[in-house]
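Before I ask anything, here is the structure I am working with.
A single protein chain has been omitted from the complex, and every remaining protein chain is retained in its original position.
Showing chain A:
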């Protein structure tokens, strides 16, 4: 099982904008470099990309929830 961690502290978003669909849902397949969310840090938005491939098993952070750098955002099944 692979984990996707936040590169920076900030606020996590699952959607590119409030009225857009989420980047990924649980059960979706994820390729390396796929964007799974955004982290807002000091009014800048940084893309969070998968560094492994797999199936999205679970999000460990809610949409719009504050996170720390290195915190696990999502888990992937191989």
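Keep this in mind: a residue touches a chain if its C-beta (ideal position, glycine included) is under 8 Å from a C-beta of that chain, and two chains touch if they have at least 3 such contacts; residues count from 1.
Just so it is clear, contacts and distances are computed from a predicted model.
Undergrad: The complex lacks one chain in this depiction; which UniProt name from "Tryptophan synthase subunit alpha", "Permease prefix domain 1-containing protein", "Periplasmic nitrate reductase subunit NapH" or "biotin carboxylase" does that chain carry?
TA: According to UniProt, the chain not displayed is called "biotin carboxylase".
Undergrad: For the chain not shown, which residue from A:25, A:51, A:64 or A:77 touches it across the whole complex?
TA: A:64
Undergrad: Out of A:2, A:41 or A:72, which is the one that touches the chain we can't see?
TA: Answer from the full complex: A:41 touches the omitted chain.
Undergrad: In the complete complex, which positions of chain A touch the hidden chain?
TA: 8-11, 40-44, 64, 66
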